[in-house]
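I'd like to ask some things about the structure below.
Left out: one protein chain. Kept in place: all the others.
Showing chain A:
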Amino acid sequence: MENAIKVTGLRKVFDQHAAIEDISFSVKPGEIFGLLGPSGSGKTTTIKILTGELGQTAGDVYVLDINAPLFGTADFKSRIGILSDNSSLYERLTVYDNLKLFCKLYDAPLEQIEVMLDEVNLKEARSKVVSKLSKGMKQRVLLAKALIHKPELVFLDEPTSALDPGNAAHIHRGLQKLNEAGTTIFITTHDMEEATELCDRVAFLDKGKIQELGSPDELRYKYSTHAFHVETFDDERLVIENEAGNADKIRDLIANGEVKSIQSDNPTLGQIFLKVTGKELV
């Protein structure tokens, strides 16, 4: 399989309003791909089309080499995992009973329940009724539910949005482990640190169009001014261009003991997003 996801000329129109306008991208097997964009940019619409919840107006969509019209088949559904804003749990049932239901629906061994409870740090809450859990704990159960059948491809819509930093870090480690085992991950997030830490490649989506696409390192290099920011002990801030002629200038500053700090210009994904789209990612 050459691509886990291949989207060509995708367009989605709701009541004469184009939510997605002619987007194309592909995701390689084993890749973590991040779709970043503000609310209303078309991220959720894209995920819904990729998971078969929504039909496209135009364009070709292939997921795991399966064409969009066949997304309703049990074979396709058993190969993907989804955590989206539409994901929910049975509030009157326990954590264990919720996971047991999906284990059976996906024909996964029941031992997977314990494995997943361990992965999401919820072993002690297995007998708790879901309605008694905090929002963060529910989010972790939803994640366990999405991964319980060891899918080849996982769609995660803001997976750590309700989690505290400790649990978010725990989930990040789990996702990296999952990815190392070969699972392809398609993720949407507002959290630039999360995208930088997890994603092999990211796409910036705004107004239904992909505005930029590449690895976080590539994008940072592309949008860097390639200058050095030097702060001296006299509290002077110098911007020195990365040019051969400036090498002596930097060397002299260091030799004279004037340099308090020196940094290369390395914009964050958030700064790049602002530069590309003119808006903050909130």
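Basically, a residue touches a chain if its C-beta (ideal position, glycine included) is under 8 Å from a C-beta of that chain, and two chains touch if they have at least 3 such contacts; residues count from 1.
One rule holds for everything that comes next: contacts and distances are computed from a predicted model.
Missing chain, UniProt name from the options "RelA/SpoT domain-containing protein", "ABC-2 type transport system permease protein", "Aminotransferase class V domain-containing protein" or "Anti-sigma factor antagonist": "ABC-2 type transport system permease protein". Only one of the listed residues, A:91, A:164, A:218 or A:243, touches the absent chain: A:91.
Within the full complex, the residue among A:66, A:101 or A:162 touching the omitted chain is A:101.
Summary of contacts with the chain left out: across A:21, A:53 or A:231, the touching residue is A:53.
In the complete complex, the residue from A:1, A:58, A:74 or A:239 that touches the missing chain is A:74. Of the residues in chain A, those that touch the hidden partner chain are 48, 51-55, 72, 74-75, 77-78, 82, 86-93, 97, 100-102, 104-107, 145.
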